[in-house]
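One chain of protein is taken out of this complex; the other chains stay put.
Going in written order, the chains are labelled A and B, and every chain counts its residues from 1.
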Amino acid sequence: MKEIAIVGYQQSDAVSDAGAQNEVELIIPVLSRIFEQVGITNAQDVDFVCSGSCDYLQGAAFAFVLGVDALGAVPPIKESHVEMDAAWALYESVLKIRMGHADSALVYGFGKSSPGELPIVLSQQLDPYYLAPQWVDTISLAAMQARMMLDRGLITERDMAEVVARSRRNALDNPHAQLKGDVTADDILAEETYLSPLRRSDCCPISDGASAMVICTVEKAKAWGKPYAVISGIDHIIESHNPGMRDLTDSVSTRKAAENAGMGKGKVDVAELYAPFSHQELILSRALGLGDDTNINPSGGVLAGNLMMASGLSRIGEVFNRIVAGDAERGVAHTTSGPCLQHNLVAVLDKGEVA
Amino acid sequence: MANLAAVVGIGQTSYTTKRNDVSIAGLVREAAVNALNDADLTWDDIDAVILGKAPDMFEGIIMPEIYLTDALGCNGKPMLRVHTAGSVGGSTALVAASHVQSGTFDRVLTVSFEKQSESNAMWALSNPQPFSTHLNAGAGGYFAPIIREYIRRSGAPADVGIKVAVKDRLHGARNPLAHLQLPEISMEEVADSFMLWDPIRYLESCPSSDGACAMVIASEELADKASKPPAWIRGVAMRSEPTMYAGREEVNPQAGRDCAADVYKQAGISDPRKDLDVAEVYVPFSWYEPMWLENLGFAPEGEGWKLTMEGATSLIDGGDIPWNPSGGVLSSNAIGASGMIRFAEAARQVRNDAGDHQVPGAKLALGHAYGGGAQFFAMWVVGAEKA
Partner (left out) sequence: MSDENEMITGIEVPIYLKYNFTAGAAPARFLSQLKEGKLTGQSRSDPGAPVYVPPRGSCPATGQPTDTEVEVADKATVQSFTIVHIPIPGNPIEPPFVVANLVADGANISFIHLMSECDNEQVHIGQRVQAVWRPEEEWDYSMDNIKYFKPIDEPDVPVEHIGKLPVTGLEA
């Protein structure tokens, strides 16, 4: 199968409220930076464009239609959209390149979550007949999951606090992070409980922003003369929707997707995991079998800033950044969707040849 | 080059105003089971599911693929959700095809749906936005001025739209799944029907339907072994352009012309009217038939209406290039599914499996969908033969 390279990645700062900016205004600066990074003018210079967004974040239908206004899509372009995180837009783009209908693709995701009450809004992605009418919000569901972990002795509150503290410290080196600081697990444990057993720090913040990536065939990456990382494997799997139908303390789909993506074929230097709640990072790193030799969430992960519909793509982008910077040879990126880690995508990235 | 892929199973629900005997999960599952049965397959034979629907606000469920996982037998498999406005049913079929054409999967299920009875599409489409003049009267209000401009430019007689409305309903009367069953419809009845958005009359508009459509798409190796004739995918294309920009050609959008040229090139079509046997084209308002006849190259600019008036697009009149023998969007409109129904009906024709609305001997067919402000296009060409 055709080898596909990542040649560019950009994201906006994760901010709690992007103020007056609309979707187009969130996307334009990120796109202009990535065009500059790759050395192209606009979306006319790639063969395919795919985006990820969710109308309900800002409460207006057809958010992605406005996004097209940021692309320079005159003359018309080959373009598609998923109502999912942009990591799945990347997946669709990978298929497009593999089938030979594109040599390059621009992928972007954006979300403005600040206008609504995100945890409540997301309650409406649950089963509309049985669960959504109860308005079970995402934090409550995650709290139940954490409670199961604690009660079974799989984790301790200190383990969770350690995840948060590491995120805050790692985020000190991430210019786009929303939450950062030189804090310890003891500092976190001293915080009051928010939604038992979760503290506020166990939950990712609500952020506005966008991210973008350019991928292409390895031949094209060489022609462009840009440093690149190779997507050596990518797979995703969804599980049962009903939280009572699966073991919430494990992530079977993450493990299987990683196997399918060939993660086990070599050492993993770095992992970026989409864990909106601290205990979920522990579930994921165990499902992936990550040990001490893997640097987990060096960006701070989404606990440091969560660009809904773009954070998954950002995990892949963060691994790409570390590989092209020479900090890692091989890495794994994970994305999730749905309540309590229902749907998971795993991408394995390898260092490309020197351009 | 893309790997060869084919449609090996097609399933639809019947289309009707209210399917209150099934939930949304029940609706999509019905179409999916019908597609599996048609393909003589079971859930275990499916590698991935690709779901499409129009905006989440129609049913008020955010990312419904999350909840529909279980109904679609997708637990433990990949699930992808496509949304490209009104073209979504077509785009979803194309994304599903790419799963196989890329060599990544052997056999996938694709489903699209809308349950308009559990939603309020008119509200979702004309949801008042602060600061804006609230004059958005849904899709009809948006497209009526564009149709008016087409009529001005082409000098088409006023009854072209009426003729299309009658023709597609007579086609629909031959399709037992079609929502509107109007075998007695006449030009007078359409002309006398209530004017909604001048020049669009009530009977020149699509209905609001509940319904779902599903297809199984398989690799060449598996399609060769299929129990029924496969519909080989001979060309796939998508194009998008912004809703509004200075100088945009709204009547005959460039994105549609480019998309058609791309898909024809792949399928080796030089003269679509001659080379294609049948087309299923997204015509939600009657006047879009002549407009798309020109946009898709079946007629020179300004002359699409002549084909309509000659009966060239009528199966019943024995026209040389029947458009929408299934009755089209004018007979059934489950919005998110409408594009996929076009793609699936094109496949039914080349499988010689379209029942009373079969175009005799059809070998090559076009499936077409558009969305947004006529700015998103998705098309495929399917054939009875591989090449």
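Some observations on this one:
The rule is simple: a residue touches a chain if its C-beta (ideal position, glycine included) is under 8 Å from a C-beta of that chain, and two chains touch if they have at least 3 such contacts.
Quantities reported herein were computed from a predicted structural model and do not represent experimental measurements.
Touched by the hidden chain within the whole complex are the displayed chains A, B. Within the whole complex, the absent chain has one touching residue among B:P78, B:P242 or B:G367, and that is B:P242. Of the options A:E3, A:E25 or A:E329, the residue whose C-beta touches the omitted chain is A:E25. If you put the hidden chain back, the residue from B:G103, B:G141 or B:G302 that touches it is B:G141. For the chain left out of this panel, the touching residue among B:Y15, B:F105 or B:W197 is B:W197.
Residues of chain B that touch the chain left out of the display are 20-21, 60, 118, 122-123, 126, 128-137, 141, 144-146, 148-149, 152, 194-200, 242-247. Although one chain is not displayed, chain A still touches it through residues 19-25, 28, 31, 42-43, 56, 58-59, 66, 68-74, 114-117, 120-121, 124, 128, 132-133.
FYI, only the chains that are shown with their structure count from here on.
The distance from the centre of chain A to the centre of chain B, each centre being the mean of the chain's C-alpha atoms, comes to 33 Å. Residue ranges on chain B touching chain A, taken from their complex, read 1-3, 23-24, 55-57, 59-70, 74-85, 91, 94-95, 98-99, 101-104, 124-125, 127, 129, 236-243, 245, 248, 253-255, 258-259, 372, 375-376. Contact residues of chain A toward chain B in the complex are 1, 49, 54-56, 60-62, 64-65, 68-69, 71, 73-84, 88, 91-92, 94-96, 98-101, 121-122, 124-129, 132, 235-242, 245, 252-253, 256, 337-339, 342-343.
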